[in-house]
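See structure below.
As you look at this complex, bear in mind that one protein chain is not there, while each of the others sits in place.
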Amino acid sequence: MAVVNEWAFIGVFFAIAWVFPFVPILGARLLAPHKPNAIKQSTYECGVETVGDTWVQFKVQYYIYGLIFLVFDVEIVFLFPWALAYSQLDFFGFFAGLVFVFFLFDALVYAWRKDALEWV
Amino acid sequence: MNDVCSINNLTQCLLDGGVSPDLANLLTILGGVVLVATVPLVTVIFLIWIERKIAARVQDRLGPNRVGPFGLLQSVADAVKMLTKEDITPMGADKFIYNLAPIIAFATVVLIWAIIPFTPLHIGADLSIGILYFVAVASIGTVKIMIAGWSSNNKYALLGAFRTIAQLLSYEVPLVLSLLIPVMIAGTLGMQDMVRAQGSMWFVFMAPVAAVMFFIANLAETGRAPFDLLEAESEIIAGYNIEYSGFKWGMFMAGEFMHAFTAALLAAVIFLGGWWGPFVEQVPALGFVYLGLKTAVVYIFGLILRSTVPRVRIDQLMALNWKWLVPISVANVLITALLLKVVDAIGLAPQSGDFFAHLPQTLVLLVGNLVLMFGVATVLRNRGRAQRLVDEAAHPVEHEDAPVVAGAVGH
Amino acid sequence: MVPLWMFLAVAAGVFCIGAYGVLSRRNAVAILMGVELMLNAVNINLIAFWRYVEPLNMAGQAFAAFVFVIAAAEAAVGLAIIISVYRSRRSVIVEDVDMLKW
Partner (left out) sequence: MFELNAQSIAFIVFALFSLGGALGVVTTRNLIHATLYLILSLFGAAGFFVLLSAPFMAAVQVLVYIGAIAILIVFAVMLTRSMTRLSDIYNSQWLLSAIVAGLLFVLLLVGVILPVWGVNGTQAGREVSSIVTTTVDLGKALVDQNQYVLPFEVASLLLTAAMIGAIVVARDDKE
């Protein structure tokens, strides 16, 4: 029961948390003046007329960072149960973790040597 | 026996008042949620004042001092001003998502407060996966930046958002890696248990490297100097929230201030022993004071850092993360794991909960951490020296203290 | 508790919607999203069966964990291939990438 209650709390929190920022924004909408015109609503790029599509071409480097992060994220998440149970594991558990982290490190070293970590 | 209804016995109180059990439960939870969520809302008003005041003092200014005593009500005045500011939605913006982003920005920070143990008794929800909850909620934070940047229909916003996401993603790796170490030592993911495990020894003494990593990564995650590239006014004019105005912009700002404070709070909970302090077990309410003090130390250190150091370049930012913080964190995890097993094998693991039982293990871990720090410092020094030699070979410097005199040329 | 078949029914729904997306969308990224939906439905099934049938056996959760790994690897490599194809052919429409077809 207690466990369910904890998550019920989180559930209610998720449902309520949106209200706190929503209320002042709604209040501002009611209170603030609203006189839109074309110039005011135009895209703000330091006063220069905006040229072309907003969706400029991005560098692939952003994707590479996202990719390395994804791999690390997944691996670290699986280290959490390992770390949690660590005090109850024997030396084999340490070596299992060591090998796991070794592969992770391998990937990092590869990315490093291939200059995939450079912001070019 | 329950004459006074408080939040601790609200359920029983309502049941006595003849309310159905389900409703009583719901009302209790609702009361708790509102209570926990209001704390950050009130805090943020003072946080902004503290931040401005400290930044002003560091820069030899006075800071806000007009509205209210010591300018305390400046933030309230700002909030009122923001309420009456016109809220401009740019043309071509994706309306629904554009309005959703500031709400997510603020809500995700409030949500972290659900798992923070304030005292031995007061915690929103003592989840069994507390730390992972924090990491998960924090990772939703990238979504808000992505949708804010994309929905504004502005090149600068989009570019800023992408830079920011790259930064946040990168620094999440050392952040989460450094959290592995307290989990390993305490053997729990729950926040309340994590604090209890620090009863006789704070984790900052057992894992100083992890604590430093956590602090640095959090500076970057909250976008504080020297990592404030996400609002680099002089480079990408405020980044992802450039098109926001009025209270929506205010929500981003309030969320950012609160996130910085929440990060300090978490550092205090995870590494500085949370609510532990003298007599806290007799008077649980003292936990608020101790936690507040510890948080203030971390927070104000961050603030002073913010107002003194210059911003790093984005390539330096990425290099610092991937070439220094991540390898060090990984090495730290392995060293701590090995030492813990060694300590266990030679029988130095703490048998009881008092201070002296924890001392040997702490010393071993501390020495391990110091060795790691020394190794890093050595590598840094050697690299710096090599770089300096290369630089000097490329651009020979004429030292002013040793002027070249005519007769000395022949040497 | 909510009966098991309801979880399975929702998972089946998500799986079939994902399958429809994979079969009918033209954009490769959208197809990948469909695949993610299908993998996710599988995960719901695994965890539901673990909870209702074998809650004391770790197999269900461990399997779900490995499905996460597969999903991550698949997303990383799949998107990389899409980016590579876009770079060489300026298109991510799967029908345009048919050099291996005949």
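In order of appearance the chains are A, B and C, and numbering begins at 1 in each one.
Following the convention adopted for this analysis, a contact is a pair of C-beta atoms (placed from the backbone, for glycine too) under 8 Å apart; a residue touches a chain by one contact, two chains touch by 3 or more.
Keep in mind the model is a prediction, meaning the values are calculated, not measured.
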- Within the entire complex, the undisplayed chain is in contact with A, B, C
- Contact residues on subunit C toward the hidden chain run 1-10, 12-21, 23-27, 29-30, 32-34, 36-37, 40, 43-44, 47-48, 50-53, 55-58, 61-62, 64-66, 68-77, 79-84, 86-87, 90-95
- Note on the structure: Even though one chain is not shown, subunit A touches it at residues 3-4, 7-8, 11, 53, 55, 57-58, 60, 62-64, 66-71, 73-75, 77-78, 80-86, 88-89, 92-93, 96-97, 99-100, 103-104, 106-107, 110-111, 114, 116
- Task: Just the residue numbers, please: which parts of subunit B touch the chain that's not shown?
- Result: 22, 26, 97, 127-129, 132-133, 135-137, 139-140, 142-143, 146-147, 150, 162, 165, 169, 172, 189
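Here is the rule we go by: only the chains that are shown with their structure count from here on.
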- Which of line, ring, star, complete or other matches the graph of chains that touch? line
- Message: Comparing the two chain pairs, does A-B have more C-beta contacts than A-C, or is it the other way round?
- Response: A-B
- Taking each chain's mean CA coordinate, subunit B and subunit C are separated, in whole Å, by 34
- Task: Determine the centre-to-centre distance between subunit A and subunit C, using the mean Cα coordinates as centres, and give it in whole Å.
- Result: 21
- With chain centres taken as the means of their Cα atoms, state the distance from subunit A to subunit B in Å. 15
- Check: subunit B positions touching at least 2 other chains come out as none
- Two or more partner chains touched - positions in subunit C: none
- Query: For the complex, which residues does subunit B have touching subunit A?
  - Reply: 25-26, 29-30, 32-34, 36-37, 41, 79, 82-92, 99, 102-103, 105-107, 110-111, 114, 124-128, 132-133, 153-156, 158-159, 162, 165-166, 169-170, 172-173, 176-177, 180-181, 183-184, 187-189, 237, 242-243, 246-248, 250-251, 255, 314-315, 317-319, 322-323, 326-327, 330, 333-334, 337-338, 340-341, 344-345
- Note on the structure: Contacts from subunit A onto subunit C in the complex sit at residues 60, 63, 67, 70-71, 73-74, 77-78
- Note on the structure: Seen from subunit A, its contact residues with subunit B in the complex are 3, 5-10, 12-14, 16-18, 20-22, 24-25, 27-29, 31-36, 38, 40-46, 50, 54-56, 58, 62, 65-66, 68-69, 72-73, 76-77, 79-80, 83-88, 91, 94, 97-98, 101, 104-105, 108, 111-112, 117-119
